[in-house]
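Removed: one protein chain of the complex. Kept in place: all other protein chains.
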Amino acid sequence: MSTRIAASPRSPGRTKSGNRSAGEGRMAALLLSPTLLVLALVIAYPLVSALYQSMFREQSGLDASGFVAEGEVFVGLGNYADLFVGESGARFLNAFGNTTFFTVTTVTLETVLGLCLAIAMNRAFRGRSFLRASILIPWAIPTAVSGLLWRWIFQSDGIANSLIGSETLWTAEGVAAKVAIIVAEVWKTAPFIGLLVLAGMQIIPEEIYEAAKIDGAGFWRQFRSITLPLVKPTLLVAVLFRLLDALRMFDLPFVLIGPGKESVETLSMLAFDESNQLRYGSASAFAVILFLYVALVAIVFVKLLGADVAGTKQVRALRRATSTRKAKAL
Amino acid sequence: MTQIPVLTPVDTPAEAPPRVVRKRGWKSYSVYLGLAAILVYCLAPFYWMLVSSFRRTADIFDNSLLPQPFSAENYIKVFDGSTLFGQALLNSLIVAGVTTAAALVLGIFAAYAISRLNFRFKSVILGVIIATSMFPGISVVVPLLRLFTDIGWINTYQAMIVPNLSFAIPLAVWNLTTFMKSLPFDLEEAAMIDGCSKWQAFRKVLLPLAAPGVFTTAILTFIHSWNEFIIALSMVNDPAVQTATVAISKFTGATEFQAPFGEQMAAGVIVTIPLVIMVLIFQRRIVEGLTSGATK
Partner (left out) sequence: MRQRRHNRHILFGTAALAISALALSGCAGGEVSDDEGTALSEAEFEGRGPINYVSSRDASGAAQDSLDKWNSEHPDEQVTLIELPDSADQQRQQLIQNAQIESDTFSVLNLDVVWTSEFAANRWIQPLPEDALPTDSMIPATVNAASYRDTLYGAPYYTDGALLYYRTDLLEAAGIDSPPATWDEMEGACDAILALPEGDDMSCYAGQFDKNEALTVNFTEAVASAGGTVFDEDGSPTVDTPEALAGLTQLSDAFANGLVASDAITYLEEQGRRAFQDGEVVFLRNWPFVYASLTATDGSSQVVDKFGISSVPGIGENPGVSTLGGRNLAVSPFTANKATALDFIKFFTSEEESRARLDKSSRAPVYPSLLEDPSVVEQRPFYPTLLESLENAQPRPKVVQYGATTTAIQEEAYAALTGDKDPETALADMQSKLEELSAD
C-alpha cells in the first residue's frame, strides 16, 4: 500500500521497519505543517483569486458621462477560449513559442555550462575561492540591474558591438534580440546550477574516484560513470527549478529589449500586459494557463528523467562506498 | 588506445581544451586556459558594470576599457542623505536573512520528514510544495496587496519575507530532501545504537553531512530574496522599510528622460559585494561539510 502512494516504485528506504507507525505520521505532519501553512498563505489566496477572476470580464464601454462601467460579467471559460482565437490568439501562440524556445535553449546551455562551472570549482588549485566567488557574481547581481547592464552593453553603439566590430541592432525586433536574451540569461543563471551541482559533488566520496583510477578510468569515463550518475538527483532538482523560473521569465526581456516586442514576448509579459491594460480577467486566464503549462512541464520532466525525490532510489555505489567509510569513521 | 584523455565532459566555448593531449604540460596549460575562459565570461560584464560605475555622468556612454577620468561621484550620490541607501541595505539584509533562516528551518524539518519518516502522500506533498513556485510572480502581486492591506501588513518586513518564502521553501525542501536521500542511513542508525536519541542522531550526524546542501541552499535563497523587487516595491512605501532593489529603482536621472545609469551600476556593485563576501565565508562550509561531518 505504501509503495503505491509514494512516487517511488521501491519500498521506502527504511531497512528496519517496513510498516509505518502512527507516531511517524504524526511527527511528519508536525514537521511539514509550518511549511504548508506558509505556502498556503502566500499562494493559495492569489491562486484561488486568479481562478475566480479568470471567469469574469470587465464591463467594456463607457457610460453616458464617460465613466467606465462598473462591475464585471461572468463569462465562464470565455477568457480561456478567447486566448486561442484571432489577434490575441496569434499573440498568445507567439508568446507561448518564445517562452518554450527561451526555456529550452537557456536551460540546456545553463546545464552544460553549470556542469563545467561545478567541475572547475571542484578542482583543487590555488585561487579556488576567488574562482568560486567570481562565478557567483552574475547570479548575485539583481536582475533589474543586470538587465540594465546588458541593455547598455547591447546598445547600438555599446561595448558588445564595438568589441565584435558589428553594427547589430540587438534591441530591435529580430533574431539578435533573442540572442541577446539568451546570452544574458545564461550568464546570469548558469551559476545557480553550478553551485547546486558543486554541492552534489561534495558528497561523492573520494574513494570511488580512487578505485576508478586504479581501474584505469580516464577523466571522461569517471565523469560519465561516477560523477554524472551521482550528481544526477541534485542536477535534476537544479534543472527543474531553472525550468520553472525560465518558463516564467519576465524581467530580463522586459528590461533588456522592452515590452511589446514580439521577438521576445513571453507568457509572463503577456499576462503583465493584459493586467496593465486593466483586462484582469484575461490576465488571470493567462496566469492560470502559464501555471498549468509549468506544472505540466514539471510533471513530464520528473516522470521522464526520474527526478526521484519522493522515492528512495539509492545509488548502490554510494552505499557501498560509505559503508566502508563508516567502518573507518566509527 | 581506447582511451582518449579529454579534460572536459563537454565542448563549450568556455572550456575547450585540445582534444588529444600528448604532454602533461599541455594538459595543465589547457586546464588553466579553460578556467581563465570561465573567469572572463563570468567577470567581463561585471567588470563593465564596475567601470561604468566609476565614470562621470558626462562620459557614461564611453566604451573605453578604463574610466577616464576616474570618478567616485556615483558612489557619493548613492549614499547621499535623501535615498537612505544604507538603511535600505540593512532592510535587505533583514528581509533576506530572515527569509533564509526561516526557509532553512522549515526546509530542514520538511526534508527530514520526507526523507526519513514513513507516511502517506509524500509525492503529493512534494508536488504541492513545488507547485507554489509555478505561479507567475507578477500575477501574485495584486491579490497579495489586497490581503496584506486587509491584515495591516503594508510597510512591514513580513509582507516581504512571507512572499519570498514561496520561492525559498520549495527550493530548500526539494534540495535538502535530495541531499538527505542520498546520505546513507547507516551512520544515523549506528549512532542510535551507540545511544544517541533520534534528535541527536539528526543533529550530530545527518545535519553535518548535509551541510553542503544546507549552505548551498542558504546562499541561493539569500541571493534570491536579496534581489526580489516587485513584491518589495508594492508592499512598502515607507523609505525606512524599503529594500535596496526598491531604493535603486527610485534613483532619478537629471531629467525624466535620462536614466541614472552610473548610480544604478554603482548601487549594483554595492549590493553585490556583501553577497560575494558571504559566499567567500560560506564556501568553506560547502566543501568541508562532508569531511568534518563524517569524522565527528
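We just call them A and B in the order they show up, numbering each chain from 1.
Following the convention adopted for this analysis, a contact is a pair of C-beta atoms (placed from the backbone, for glycine too) under 8 Å apart; a residue touches a chain by one contact, two chains touch by 3 or more.
These numbers were taken from a predicted model, which means no experiment stands behind them.
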| item | value |
| --- | --- |
| Hidden-chain contact residue, picked from the options B:L66, B:L90 or B:I151 | B:I151 |
| Residue numbers in chain A that touch the chain omitted from display | 37-38, 40-41, 44-45, 48-49, 52-53, 56, 60-62, 65-68, 70-72, 74, 87, 155-157, 167, 169, 171-173, 258-261, 273, 276-278 |
| On chain B, residues whose C-beta touches the chain left out of the figure | 58-59, 61, 82, 141-142, 145-147, 149-156, 158, 162, 233-234, 237-241, 246, 249-260 |
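One rule holds for everything that comes next: only the chains that are shown with their structure count from here on.
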| item | value |
| --- | --- |
| Approximate Å spacing (C-alpha centroids) for the pair chain A, chain B | 14 |
| Complex contacts: residues of chain B adjacent to chain A | 3-10, 12, 14-15, 31, 34-35, 38-39, 41-43, 45-46, 48-49, 52, 61, 63, 102, 106-107, 109-110, 112-115, 117-123, 125-126, 128-140, 142-144, 147, 162-163, 165-166, 169-171, 173-175, 177-179, 181-187, 189-190, 209, 212-213, 215-216, 219-220, 223, 226-227, 229, 244-245, 248-249, 259, 261, 264-265, 267-268, 271-272, 275-276, 279-280, 283, 286-287, 289-290, 294-295 |
| Touching residues on chain A, where the partner in the complex is chain B | 2, 5-7, 12-17, 19-21, 24-25, 27-29, 31-32, 34-36, 38-39, 41-43, 45-47, 49-50, 112-113, 115-117, 119-120, 123, 125, 129, 131-146, 148-150, 152-153, 157-159, 162, 187, 191-192, 195-196, 198-200, 202-203, 216, 218-221, 223-224, 228, 230, 233-234, 237, 240-241, 244, 248, 250-251, 267-268, 271-272, 275, 280, 283-284, 287, 290-291, 294-295, 298, 309-312, 314-315, 318-319, 322-323, 325-326, 329-330 |
